[in-house]
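Shown here is a partial selection of chains from the complex, left in place.
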Amino acid sequence: MNKLAIALSLALCACAAPRRSFAPADADLPFSSGVLVGDTYYVAGHLGRDPQTGAIPEDPAAEAGFMLDAFAASLARAGMTMDDLVQVQVFCADVSLYDTFNAAYRRRFSGEFPARAFIGSGQLLRGARFEILGTAVRRH
Amino acid sequence: MNKLAIALSLALCACAAPRRSFAPADADLPFSSGVLVGDTYYVAGHLGRDPQTGAIPEDPAAEAGFMLDAFAASLARAGMTMDDLVQVQVFCADVSLYDTFNAAYRRRFSGEFPARAFIGSGQLLRGARFEILGTAVRRH
């Protein structure tokens, strides 16, 4: 029975972190929306497409909102919220939109913010002005 | 003996994640090709240089192939494959090459894809059109 305890400890610590991948909005593309390994969720880059039209909206505030909705929806599929995020990267094709982005972003958190980098990019896919990716660790 | 089981559990969980760094192709540069900590492998940014000439090839499909070869070789040194990746970032100086990249990328996986962001960058080192980095977690 002592040996069982030791074997169990070894097995548990080894540490059997189960992995689960979540399909993207566009299932033809070669990436997952996110991959969960144990308590850590690696979230793919998300854009701010209007879910009705599939297009990037003209209004950058609307784009930021759609993007954060899509990002939060990916977290939700893994049973998490924005508050579980530990690190976020935001790529932005026009850094003059920093305040616009921050206003939309700030509202999504109820407590402390994750670490974040806000990086001026080149041209993004689909003419997007923003792309967000990140890593979350489930709070216990 | 029970105390031994408890002590072992504590020691194992603490959790002695051994670290190993792997040298880059150009050993004079101040980075490792990847760092392994326990079961997690942090992979450096890799370019698509032709291993014969050291140059970025003119053909972007060839460049993507060389880059993915170099990236997979870094994973292999840590005993992993592309299928162990959980999160990937691809930087691309010309996002019109998205389909070209995806065609080369898709072939490298046998199952589900990792989370990924494909980000339009500025000018990359050595005139590269692509740079890839990522994180892998060993499957058990």
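Labels A and B are assigned to the chains in the order they are written; within every chain, residues are numbered from 1.
The rule is simple: a contact is a pair of C-beta atoms (placed from the backbone, for glycine too) under 8 Å apart; a residue touches a chain by one contact, two chains touch by 3 or more.
If you're wondering where the values come from, they're calculated on a predicted model, not measured in any experiment.
K.L.:
Assuming 2 chains are placed, give the number of copies in the entire complex as this structure defines it.
P.N.:
3
FYI, only the chains that are shown with their structure count from here on.
K.L.:
Round to the nearest whole Å and give the separation of the Cα centres of chain A and chain B.
P.N.:
20
K.L.:
Across the complex, what residues on chain A touch chain B?
P.N.:
2, 5-6, 9-10, 13-17, 19, 21, 29-35, 37, 42-45, 89, 91, 93, 121-125, 131, 133, 135
K.L.:
In their shared complex, at which residues does chain B touch chain A?
P.N.:
Against chain A, chain B makes touches at 1-2, 4-5, 8-9, 12-13, 15, 39, 86-89, 93, 95, 98, 102, 105-106, 109, 112-122, 135, 137, 139-140.
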